[in-house]
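Taking it in order: structure first as structure tokens, then the write-up.
One chain of protein is taken out of this complex; the other chains stay put.
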Amino acid sequence: MSVSSGRTRGERGSSRGATRRTAVVVVPLLLSALTLTACGSGGDDAGSSADGKIEGDISFQTWNLRANYKDYFEGLAKDFEKQNPGVHVKWLDQPAENYADKLSADAAGGTLPDVVNVSPDLSYPLAKAGVIMSLDKEPAAAKFKGDYTPEAWKGNELPGLEGSYAFPWYLNTGPLFYNKTLFQKAGLDPAKPPKTYDELFADANTIAVKSGGKTATLAGTPSIEDFGRYGVPLMNADATKFTYNDAKGTELLTKYLELFKNGGLDSQALTSGPDAVGQKFLQQKVAMNPGSAHDLGTFKQNAPDLYKNLGITDAPNNTGHPNMYVMGMAVNSKSKHKAAAIAFAHFITDKQNQESFAHKVAIFPSTAGSLDQPYWTQDDGTDEGRIRVASARLLKGAVNYTPVVMTDEMKTILKNEVAKALQGKKSPQQALDDAVSQSDKLLKQS
Amino acid sequence: MSARTHRAASPWLFLLPGLVIIAAFSLYPFISTVGTAFTDARTLTPGHWVGLRNFQDMLDDEQFWTGLRNSTLYVLLVVPCTVLLPLLLALLVQKQVPGIAFFRSSFYTPVVASVVVVALIWVWMLDDRGLVNGILGYFGTGPVEFLSDQWLLLFSAMALTVWKGLGYYMIIYLAALANVPKELHEAAAVDGAGAVRRFISITVPAVRSTMVLVGALSSVAAFKVFTEVYLMAGPTGGPAGEDTTIVMLVQRVGTGLSGRTGYASALSVVIFVVTLVLMLLVLRADRKDGE
Partner (left out) sequence: MGGRMPRWQLVLRYVLLLAVLAVTIGPFLWQLSTSLKGPTEDMYSYPPKLLPEHPTLDNYSGVADIIPVWEYALNSLKVAAASVVTNCVGSALAGYALARLRFRGRKLATTAFVMALLVPFESIFIAQFTTMRDLQLNNTLIAVVLPGCIGAMNVLLMRNAFSHLPYEIEEAAVIDGANVWQRFVRIALPSVKGTLAVVAIFSFMGAWDDFLWPLIVLSDPDKYTLTVGLNFLHGTFANNPRLVAAGTIIAVAPLIVMFACLQRYFFRGVGEGAVKG
């Protein structure tokens, strides 16, 4: 994989996402349902007001957390019921694959749960269709704004729409993992991993040359976050046009082209998805891979040999801002029990609950002040602790580079045009120009 | 009830449950898909009438032509294999020899296993450091880049499709072969006809209508191929999207919360028409042979 921080649920969702037949959503029969949703958010046709009494049966949906955190979430629901007699909370959890399709069907059919776990790229189309509520417009929700870090709240704002559409939930970012054995074999000092892009490309070159082109350093082609971190402006200010085909973007792609030619980029990079990229690192075929703190467990459990020689360093960036992933809890704008739904969405993302969840799994709370606590500032000497502290520090200036208006289709266009440049079918400039013009065309249609 | 009304009504009574189900859950929804094909609808937004624009866009869409090419190749190369190989396999397991039940069941396992798992195993085997390249390396041939060359990827996916379909079509053939009177074979054997001649002059004519059925079903399935290519070549359709099939394109443009439903519907209509033509061609060929 290119230098991006970590596989998150979003990425894995979309890669696995369609591992089975994902589907096309064809909607005409639903127009009746849609005219309802088109009435706009905040309408009171839902039969309840947001600042009413906190009561009623609500449902909330998470994404693939049942396997390991069932007791935790059922416990949360019980706690909330105890604090708010008269409320009954039903927890739903969706499996990894086809989450977007499930949301599509529910949104189109009017059966969306009251509180839904979303990332900004999922909340954007839902918000545009008026299915989830703008929290800033709803005083009952807006009053909690100060509980979260300003970056996290902003991270859930959507271009062209007013306000933030989800209570910030957990954040993630990650280091760059490297394989010390492979570094050593190439005569590089395993204690001195690359810190900048120049060093990264130089080391990759050395590893490729020393191994006779057998050992690659990276396993994936550059994604949009990579362009972002390299300092390429991705879009214009009002998010109506892509701009990653500038000189800086071409420079990054040219570097990748050189890398691909000398074997520093895995020969299967053009076809590998995020899962395959991760596996190459586990199989010790490539020397570096971006990841996140919870990958440590995977390494320990599934690739103990690799774990013994695992090096950890910060992923380079030219902007001073690392990349981060953002998760949120959105509220259904047609909820029958809005007051309860808002209260619950806030409850699950409040300081206490975010911190307790972040103690269970290696993710990071988005509530104000949380990351200043010793758990996230003091290294306890373990690998986990080291990564946790380093990541928490990085998160303070982190941005979510991936533009929310960039659909999966536009990401595929970028990936395929990049591949054409690497294959030598097009110049890097031409490839990026083509990707931008195709994506702009799609953007205009939406 | 008089005999006449009985005769007139009963065929429809026999058909009623089946017709109701397919009308409600396949045909009716598809008619609305056809309507959507002329709009610019997206997953969560109803569209406006745009006439033939989606179909015009297709003509300029490079990926559409790539998809059409790959899906067509799939039909041309996969269907002959799925018509013939399972028949040979059925002949192999037809004879009652000790342990045959075990073999039959084992040959059926690829069919029942989830294609996701199967594809993962295949990718692992075809990897440049995988089992197959290990064996090739043993014979001194350099690693073959099954997973990064656009054509090798497509052929590997085809092999997977054939492999996974073997057991499936095998049991359709087994059911048909059971209807071939044994006396025919025995008489031919007495006449001194060899195995090949008996296959061509007795078996093939006897199961011809089943071969046609298998041909029709597998060409429709081959044209609509998705999962195997998707899993082996990746969601973006192989290097630079060169392995994209037409259904993969439908999935790419139409899924997700901001899918272009209108365009995807137009593609679905094209798929429907092409498969219909394929089906008619196969059935037509059958009629000609029969005369």
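Order of writing sets the labels: A and B. Residues in every chain begin at 1.
Note that a residue touches a chain if its C-beta (ideal position, glycine included) is under 8 Å from a C-beta of that chain, and two chains touch if they have at least 3 such contacts.
Not measured: the values here are computed from a predicted model.
One chain is not displayed; in the complete assembly it touches the shown chains A, B. Checked against the hidden chain, the listed residues B:Leu77, B:Leu92 or B:Ala188 yield one contact partner: B:Leu92. Touch with the chain omitted from the figure is made, among A:Thr111, A:Thr196, A:Asn236 or A:Ser446, by A:Thr111.
Note that of A:Gly52, A:Gly297 or A:Gly424, the residue touching the chain absent from this view is A:Gly297.
Among A:Thr254, A:Gln284, A:Asn309 or A:Ser427, only A:Gln284 touches the chain that is left out of the view. The chain not displayed touches chain A at residues 9, 12, 16, 20-30, 33, 59, 63-68, 92-98, 101-102, 104-106, 108-111, 113, 279, 282-285, 294, 297-298, 301-306, 361-363. Within the complete assembly, residues 6-8, 10-12, 14-15, 17-19, 21-30, 32-33, 89, 92-93, 95-97, 101-114, 117-118, 121-122, 124-125, 129, 134, 163, 166-167, 171-172, 174-176, 178-179, 181-182, 209-210, 213, 217, 220, 224, 247, 250-251, 254, 264-265, 268, 271-272, 275-276, 279 of chain B touch the chain that is not shown.
The rule is simple: only the chains that are shown with their structure count from here on.
Separating the centre of chain A from that of chain B, both taken as means of CA atoms, is a distance of 36 Å.
Here chain B touches chain A in the complex through residues 29, 32-33, 35-36, 39-46, 115-116, 123, 127-129, 145, 147-148, 153, 226-227, 230-231, 233-241, 250-261, 264-265, 268, going by the rule given at the top. Of all the residues in chain A, the ones that touch chain B in their complex are 14-15, 18-29, 31, 34-35, 37-38, 100-101, 103-104, 107-108, 122, 124-126, 128-129, 131, 267-268, 270-273, 276, 283, 285, 407-409, 412, 415-417, 419-420, 423, 425, 442, 445-446.
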